[in-house]
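Here the complex is missing one protein chain, while the rest keep their positions.
Presenting chain A:
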Amino acid sequence: MSERATPEATDESSAEQADGTADAPTETTATADQTPEERAADRPVTTGAESVIRALENAGAEAAFGVQGGAIMPVYDALYHSDSIRHVTMAHEQGAAHAADAYGVVAGVPGVCLATSGPGATNLVTGIADADMDSDAMLALTGQVPSDMVGSDAFQETDTTGVTAPITKHNYFADDPDTAGDMVGEAFALSEAGRPGPTLVDLPKNATLGETDREPGPATTPKNYNPETEATAEAVDAAARAIESADKPLLLFGGGVVKGDATETARQFAVDHGIPVATTMPAIGSMPEDHDLCLSWAGMHGTGYANMAITHTDCLIAVGCRFDDRLTGGVDTFAPEAEVVHVDIDPAEISKNVHADYPLIGDAGTVLEQVDAELAHSPDATEWREQCRQWKEDYPMDYATPEDEPLKPQFVVECLDAATGDDAIVTTGVGQHQMWAGQYWTFREPRTWVSSHGLGTMGYGLPAAIGARLAADDDQEVVCIDGDGSFLMTMQELSVAVREELDITVAVLNNEYIGMVRQWQDAFFERRRMAAEYNWVPEFDKLAEAFGARGWRVDEYDQVADAIEEAVAYDGPSVIDFHVDPETNVYPMVASGGANGQFALTEDQL
């Protein structure tokens, strides 16, 4: 944890208590290392809101992101007394949700966001939907009007549980002060259990203000929530036979490898058995991208070699992925020669989009160990590995930097990568810049790529960088690679980064277009660039300075390295406005619904 508030002199304050010298209870603070019993003794629960905060403390929550407001005020008032939870006030609730989501991705524990009823809750919706699509562990707490006013269209009343039902793993309406804390604990535990996902607890004011002396119990998942962790022996046996006899085996790591903390096991499995690895976008970093066996990520803008491998493999071992259409292209042509081994903790993902010949339901790491133990020998894939290596040579991710053309965005990404550590964290908005960030940054570690995949939410990058900063180690750099359009959607969060003194570097790849849309218009709408052109964008470097951050503007190749060096060295929020070539397109590209093996390398191939 970086940037965490140092818990204030707890020893003294509890000593003061013991002396009876502490005057008001508001002086008492709790710390992360207290046991639940110590917390209860120190500062007994008196209201529903206090039990909510106690539940968060006991669950180990250390950060929360939110915006105050009428119906959530009791919860904030209870948070006032907690020193183990650092609260970051965001500029907008969407930012709070993205920050909590990214915090969860980096820290590996659920991020927490808070919002008031009505507009506060509806502003969270995009962020909750984003977390849901990417199976990110996150807990949202929303204020609600008192239960006896629910249904009366009261001021700032929204049917929050109704609105969020389809985009949460589960949600709760906690209208009893005695059990509100237990529900919050359960929601926290549930969000990270099995296949992670966002949960929400709606807290009507009567429940949070209501009196109770009940300390919440330990955070446990609902009693009938019992995901399988181990695959059955027969299933493992059958899958192992298929893998042994494969000539062209390919591992496909999905987000489940990262979320299931199975990275080490999965890498070892690949290396031990000499099986090439492609990843999905959420799994970027699960395999070091500079490893011989790594083909980087597959799909619409994935590498040519990953897409060739997927197209020609005869045994696809997919681990923790959901076969999203951006990965598969048209299902009819997806891995058309492959028997599919599918490892997933969520049975509903098995054969949802692509039929699994060998379904293995369980935890990614556990199941890979089971399969490893069952394999009599590795598949004989020497020729196949050679073929994959050949494809890397045939379809290089090269790009030119002609002097007579504007700065190339790919170059900027490579320079940023070179100027930062191997474990630097990258967050992004959505669009071309996101794809270049994924393609030209060489990721080596899990939980260093933080992006909006399933929902594709422009504006994710900056608030995500704030969340990531709080979860990252102090010496880990956090870089947000953003688009001008995406940055404009949530740039108000820069005020938060300044206020909280967060060391993040925002690199805007400014093409004065919503570039990805422009690229599609050129390819599929005969170059009619309707509503894609920004004929005026603000000067982001100056805006950064106005916010109290530092700003640079870069137009030329020879300015790139210096600006990056200064921005990265600056211990606080910085923004570099890179004016890049507006006409550069993202390749390779598989047209929507097209065949992965038919990826285009230039526009005329689309």
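Simple rule for what comes next: a contact is a pair of C-beta atoms (placed from the backbone, for glycine too) under 8 Å apart; a residue touches a chain by one contact, two chains touch by 3 or more; residues count from 1.
We take it that contacts and distances are computed from a predicted model.
Protein name for the hidden chain, per its UniProt entry and selected from "Acetolactate synthase small subunit", "Iron ABC transporter substrate-binding protein", "Sulfur reduction protein DsrE" or "ABC-type sugar transport system, permease": "Acetolactate synthase small subunit". Here one chain is not drawn; of A:148, A:247 or A:264, the residue touching it is A:264. Only one residue in the set A:38, A:272, A:501 or A:555 touches the chain that does not appear here, and it is A:272. Residue-wise, the contact with the chain that is not shown comes from A:288, picked out of A:146, A:288, A:456 or A:538. When the whole complex is considered, the residue among A:70, A:336 or A:572 that touches the unshown chain is A:336. Against the chain not shown here, chain A presents residues 161-162, 165-166, 169-170, 173, 190, 222-225, 264-265, 267-272, 287-294, 296, 304, 308, 311-312, 323, 331-334, 336-338, 346-348, 350-355, 369, 372, 392, 394-402, 405, 408, 410-411, 414, 418, 440, 442, 444, 583-585, 587-588, 595, 597-603, 605.
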